[in-house]
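Note that this complex is displayed minus one protein chain, with the remaining chains in position.
Our next item is subunit A:
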Amino acid sequence: MDVELLSPAGSFEAMQAAINAGANAIYFGVEQLNMRSRSSGGFIIDDIAEISVRCHAAGLRCYITLNTVMYEYDMQLLQGILKAVKEHGVDAVIASDFAVIESCTRMGIPLHISTQANVSNLESVQFYARFADTIVLARELTLKQIASICSEIKRRKIVGPSGEIVKIEVFIHGALCMAISGKCYLSLHSQNASANRGACVQNCRRPYKVVDTESGNELLVDNEYIMSPQDLCTIPILDEILQSGVAVLKIEGRSKGADYVHTVTTCYREAITAIEQGRFTPGLIADWMQRLSTVYNRGFWEGYYLGREIGQWTKTPGSIATEKKIYAGKGTKYYPKIQVGEFIIEKGSLQEGDVLLLTGNAFGMEKILFDQVLVNGEKQIKALKGDKITFPFAHKISATDKLYKLLPATDA
């Protein structure tokens, strides 16, 4: 089986986490022309070189998202980004606007058609195959529809510009949109923040009441979060997804942290391997589900793949992750000879037995057990705000690396 696991990278930490966790490829956005321009801290054009070098050195492909609505005044920035994409060998551009598609075609840059294009049928696949070798299908299709599209592509031998059979990509994990993805104007209407310029304020995630404007009567709704779908999680049906003939499995979440990317990528990597080796068991699925539930999630369902007519809605405004990370401090020094890292506590306290979560540009995400509290080289019971702690750590740390304490969500 030759399926590609594609992970989100909203930061260098998340990118490294994806690399460490066994992703085959990552996708990222730069500047403001991507669907996470509001929420993810943001790479800039100058970061493209480092992203490309680091991914390729690790044997991963990297794709850049350029999938917002494009205005006339965006064209020069677009050209600047594409020039850097070409120069640094980014493997493909993920696009939906024809200005991007046209420019990439002219410049000989490989294209993926974004889910923003809502490709939902074979005719559309055939159309976009003139420009792109990979097409991300709309997230609202059923597995039957996906399988039918995949088998027809092979039967009709629909090839992309490279001459290879067109690849189909689907989302396997992460947040879902209450609308057909990319066709929502709620955020734009309420706060002038266009989801299609990456500025979605996610009003759908709030509770609402339905009011009859004539009588003023409020409609009672069992679950107030009537517009907030639970998150997609396909681990229990991953074998069926692979059987449908898709070639790329995409994890949503460029606004999520390195710990999220690491956990989700690891679980799906293990699941793909288990399926390949014929040991995809309910016990393993239960274990992956448990691990996936430790990081950000709004509760899981399997999306529209099984043909549900209506979505499953959340019951809370935010995450129901079973673990929480509490910020504790940042990196200060590294002693390479003895492989010891020094961090300063900026918030709260740490004690023996705490599980520490570290995120950093160079190493992604690491979890360690804090089994010996060393403050300024001396053993203590607790490390408090202002204390500098040291512990063995295999990777070089820097001042931008962050230290968190990991707690069960109920204790936080």
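Note that in this section a residue touches a chain if its C-beta (ideal position, glycine included) is under 8 Å from a C-beta of that chain, and two chains touch if they have at least 3 such contacts; residues count from 1.
We take it that contacts and distances are computed from a predicted model.
Participant: Looking only at the UniProt record of the hidden chain, which name from "Ferredoxin", "NADH-quinone oxidoreductase, E subunit", "Sulphur transport domain-containing protein" or "Thioredoxin reductase" is the right one?
Facilitator: "Ferredoxin"
Participant: Which residue among A:A14, A:L33 or A:I344 touches the omitted chain?
Facilitator: Among A:A14, A:L33 or A:I344, only A:L33 touches the chain that is not shown.
Participant: For the chain that's not shown, point to the residue among A:Q76, A:S215, A:Q277 or A:T410 touching it.
Facilitator: If we include the chain that is not displayed, A:Q76 is the one touching it.
Participant: Take the complete complex as the reference. Which residues in subunit A touch the chain that isn't displayed?
Facilitator: Residues touching the hidden chain, for subunit A, are 31-33, 37-38, 71, 73-78, 80, 191-194, 197-199, 201.
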